[in-house]
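One structure below.
Shown here is a partial selection of chains from the complex, left in place.
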Amino acid sequence: MTDRTVTMVRVYLTEGDHMLRGLLTCLHDELKVGGVTVLRGIAGFGASGHLHTASLLDISLNLPLVVEFFDAPERAQAAIRRIHDYVGPGHVVTWAAELNMGDR
Amino acid sequence: MTDRTVTMVRVYLTEGDHMLRGLLTCLHDELKVGGVTVLRGIAGFGASGHLHTASLLDISLNLPLVVEFFDAPERAQAAIRRIHDYVGPGHVVTWAAELNMGDR
């Protein structure tokens, strides 16, 4: 089974940043990364310590968003440099992983 | 504190694949992995570049799904071989992690 080393990238936003659409368009149209998943948290807090939660009363609060993708290491590094136009420092986490190609 | 090395596995599907139920049943009944979490993304795109988003107008679109689990490395590798009956190549990412057992 052949594995390829990839860099996993997770970008932490909040809905209130209004950066998701621009970032997704950049990842899709310009950086052409191989796949992106956007997850919405139900609660969270940032470095500011301000707590964000979803409840029946405040369902539209400023919830956390995680933009996740993986790509070849050099492509991921290029993407990260560009992503910093959309997020402040300390909002991008990466690690090495193996992409399993399912060859038998 | 005792840690055990595990392999984290993330499998990327979309709702339109209609593979989730079969994959979950396989992971649960046959592979008996120790725990699985399924996350639904609110937006995403795959290697095809086709953008998937949730909005009030198209809430039932083909959203991304992430099936995540961890297990002992040899058990995870056996599971991955089986998972490729459900997903195409390039949809399974793994990395090593530590499972913290909370001993003190």
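Just a few scattered comments:
In order of appearance the chains are A and B, and numbering begins at 1 in each one.
Convention: contacts are C-beta pairs under 8 Å (C-beta built on N, C-alpha and C of every residue); 3 or more make two chains touch, one makes a residue touch a chain.
Everything quoted here is computed from the prediction, not taken from an experiment.
The complex in this file is a homo-oligomer whose displayed part has 2 chains and whose full count of copies is 3.
Quick note on the criterion: only the chains that are shown with their structure count from here on.
Rotation angle for the C-alpha superposition of chain A on chain B: 120 degrees, rounded in steps of 5. Interface of chain A with chain B (complex): residues 1, 3, 6, 8, 20, 24, 28, 32, 34-40, 65, 68, 70, 95-104. In the complex of the two chains, the chain B residues touching chain A come out as 12, 39, 41-47, 49, 51, 64, 66, 80-81, 84, 87-90, 92-95.
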